[in-house]
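Now for chain A:
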Amino acid sequence: METLQTIGAFVVLAGSIFIFLGALGLVRMPDVYNRIQAGTKASTLGTLLTLVGLIMIMPAWWNKFLLLAIFVIITNPVSSHVLARASHAAKIRLSKKTVTDHYETYKKEKEEKAHGVKS
Partner candidate 1 sequence: MIKKLLLFVLLAGAGVMFWTGISDYEVKQDLNPIASYYADQGLEETGAANLVTAVVVRYRGLDTLGEVVILFLTASILGFFLIKRDGKNDFRESSEILKTASRLLEPIIILAGVYVFVNGHLTPGGGFQGGAILASALILAYLANPNDSISKTLLKITESFSGLSFVIIGVLGIILAGGFLDSTLLPAGSIGNLISAGVIPIIYLFVGLKVGSELAGIVTNLKYAPKNESE
Partner candidate 2 sequence: MITLEYITLGTGILLMLMGIWGLFTQKNLIKIVIGFTLVDTGIHILMVSIGHIKNRTAPIIDDAVNASEAADKVVDPIPQAMVLTAIVIGLGITALMLTFVVKMAKDNNSLNVSNFKSLKW
């Protein structure tokens, strides 16, 4: 019993470290898209690890934490996807180090295809 709780506490600590790294990424990354990526990936993993640790500490509540985990798994990537798409549509510039922009080329190809069909 006691050992399981200790392991759970360490897992929660690992999750909080991931969340801290995500926060650091928000400050250090050069442009919006990199910041979104750092924030989402690190915070999703951090939240999931925290929930797993909480299940170890308090096993009676596993169903509630499982529901929370499913909710986080669905909502977090979707919201970051929507944010990135909206900022791309608002024409926020990429950082200077960025090499390619696949979404831009995809949009151009789609436009050309629609144009070609029309004419």
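Methods note: a contact is a pair of C-beta atoms (placed from the backbone, for glycine too) under 8 Å apart; a residue touches a chain by one contact, two chains touch by 3 or more; residues count from 1.
Regarding selection, all candidates are chains of the complex that A comes from, given by their letters.
Every value quoted in this text rests on a predicted model; they were computed, and no experiment measured them.
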Looking at 1 or 2, the one that touches chain A within this complex is 1
Once bound in the complex, which stretches of chain A touch candidate 1? 71, 74-75, 78, 81-82, 85, 89
